[in-house]
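Here's the structure we're looking at; comments come further down.
Every protein chain of the complex appears in place save one, which is left out.
Lettered A and B in written order, each chain numbered from 1.
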Amino acid sequence: MSDTLRALADRHLRAILLLGAAVAVLLFLQANSPVFFQSRNLMNVLVQASMLAILALGMTVVMVAGGIDLSLPANMALSAILGSMAMIATDSVALGCLVMLASGAAIGAFNGFAVARLHMIPFVVTLAMMTMAGGFSVWLTGSVSVSAQPERFFDIFLSRPFGLPLAVLIAAAALIVVQAVMGLTRFGWQVYAVGTNPRAARISRVPVGRVLFLTYVISGLMAGLAAIVVTARLGSASANVGNDSVILDVVTACVIGGVSIYGGIGRPLGAVIGALMVVVLGNVFNLLGVSFFISLMVKGGIIIALVALDTRLRGA
Amino acid sequence: MNTLATRLRDGALTHGFPLVLLVMVLIFGGLAPGFLGLANLRGMLHSMAPIVIIACGMAVVVMQGKLDISVGSIGFVAMAVASLLMTEQGWPVGLACGAALVIGMALGALNGFVVVVLRVNPLIATLGTMIAFRGLALQITDSRVIVLPESMRGFGNLTLGPLFADTVIALAVLLAVHLLHRNTGFGRTMTAIGNDEQVARRVGLPVGRTVFLSFVLSGFLAALGGVLSAAQVGSVTTFLGRGLEFTAVAIVVVGGISLFGGRGSILTGVALGALTFEIIRSGLNHVGANPYFYQLIGGLVIFIAMYAAALRLKRPTDGA
Partner (left out) sequence: MQGIAKSFGAVRAVSDGRLVLAGGHVTALLGANGAGKSTLMNILGGVLMPDAGTILLNGQAMAFRAPGDAARAGIAFVQQELAVFPTLTVAENVFIGAFPTRFGQIDRPAMRAETARLLARLGARFSPDALAETLSTGDRQMIEIARAMRGAPRIMIFDEPTSSLSAREKGRLHEVVASLRDEGVAIVYITHFISEIFGVCDDVAIMRNGATVVQAPLAGLDQRAIITAMLGDIAAIERIVGPAPDTPPVLRVRGLRLGHRVENADFDLRKGEILGIWGLLGAGRTELVRAILGLDGRPGGTIELDSGAGLAPATSEALRAATAFVTEDRRGEGLLLPFSVADNIALPNLAALSGALGHVRRQALGDLAKAMIARLSIKVSGPGQPVGTLSGGNQQKVVFAKWLATKPLILILDEPTRGLDLSAKGDILRFTVDLAEAGVSVLMISSEPEELMRVSHRYLVLRERRTAGVLPGTAGKDDLIAALSGDPLIGGAAA
């Protein structure tokens, strides 16, 4: 019993450490590059973080249930391409967006089916899906970006209602919805239960298979949503959007945000904050002239350190 | 309950895979002359040599129920350092390659440390080291292309009789790892850990040490694969090792080595798996298909192999 209490204290310690680190980074920026805090730059940071935040939200849902979804960026890329093609063919922005969302959810459903019904290992299933989706994307586009989307698409999604870029608002809305689902609904309860102890959850009449399936559908849906945002920002849809480094950033964001890869712990808000930190860190490294490569090493180190801490807390 | 359906299914699961391979070979051979030629066979064995070696390392780790997805990055770092030693520091080629192997072992040891001592989940641990090592390699090479000395390139295309030198090396490694797995206490302990790590500990087997050493071995083989891969191309580019880890996992899965550990034969598993993907790649090449098709088919093959493996496990075990 006292172990659990100590774990609670440790977790707060971890939050405090992260907060301290964040404050230190910000102070450092203030001293060395106050230009960071100019509204234009801050806006840029937020927009950059939007795509990552949406993906991290999807990954959080899956991770809390104890799984992992490596196919998110590849899903996003493929959905972006399919949606763009639909948009160009029918000149309907609405249809394009719908296709992106539907494609994301469908890929998620496929993953979910393999994990929940066929009892396959999430890592390998989503790895295979990542390969397939990536291959399909490159094949469809012949490695060329799809950039003939109707102007209206960009007009809408690059607008700034209330002075904030639409992308940021979309991400904020996604955060609110996912947080509501995870924190307020029966489904959310069940996700946390399954991630904590699937055996006990099953005995307590939680439909474990269905819950797992739905978590992958949700993450797929988030990938579709991210597809919309990223296509607007980049001005085109290409297979490269789902390249390797994106998945690393998503995992880093979740891990920093306090989502445990062992399941049962993590809040959507944490993942979004994690995403922000990843982007800010990237910017800081940029400003400091630190090479991209060193930043990779630091990210790798962070992931290991945080998960090692998590492992220790769990007494695993 | 020995209905015809059950028997067919069992037969398909056991023998289906080589059959499918055979069918693929026939199809490609039929569509493109030259695919079935000896020259192509030689070429295939040549180009798959590095990945066979890396997959052997992966198989060793997977046999214990763990994963190492940093192998591609390890290969990159090891070769990056070696290439600089060769070109800028004037080291003899052989010595530099030797250094690469040592670096591979050191990086593998780091992985082993994180997994065994810090007890981090191997997937996440090697995900972290994968990123970090890649960053290290890119930093060292400054993202340039480093052209390797002529002797290195020569070695990469050296032939020994009918086969390429690196094919021979790959075969030797395959045999050595297989023998290690089957005929040494270390190898048998690996399998025991894969069967049930807790029971292995209960019996008093040196679990921590075995897992640690297998990561070191995986790092060593990753470095060796990286060296051969760079030798074939003649230079070190930022693409070295990219995605190799996933291909290695795919080979292991398709080759029938269970990701849960303890099951599968390294010799036939890695050979079959590597051959599968190489046949697909070369076949698509010969047929003039869109090279991007490869990834799609590759992913599909992994799915099918996993599904078959899952079905096999669901069959009720006899006895007990």
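Brief remarks on what is shown
Throughout what follows, a residue touches a chain if its C-beta (ideal position, glycine included) is under 8 Å from a C-beta of that chain, and two chains touch if they have at least 3 such contacts.
Source: prediction; values computed, not measured.
Residue B:T191 is the one among B:T191, B:S235 or B:T268 that touches the chain not shown.
Summary of contacts with the chain left out: across B:K66, B:R134, B:R263 or B:H286, the touching residue is B:R263. Considering the complete assembly, subunit A touches the hidden chain via residues 1, 4-5, 8, 184-187, 189-190, 192-193, 196-197, 199-201, 203-206, 264-265. Within subunit B, the residues in touch with the undisplayed chain are 179, 183-185, 188-189, 191-192, 194-196, 199-200, 202-205, 262-263, 317-320.
By definition in this document, only the chains that are shown with their structure count from here on.
Here the CA centre of subunit A is 30 Å from the CA centre of subunit B. Taken together, the subunit A residues at the contact with subunit B in this complex read 68, 114, 118-121, 123-125, 127-136, 138-139, 142-143, 244, 248, 251, 255, 261-262, 291-304, 307-308, 311-312, 316.
If you check the complex, the residues on subunit B that touch subunit A are 67, 114, 118-121, 123-125, 127-139, 143, 242-243, 246, 249-250, 253, 259, 290, 292-300, 302-303, 306-307, 310.
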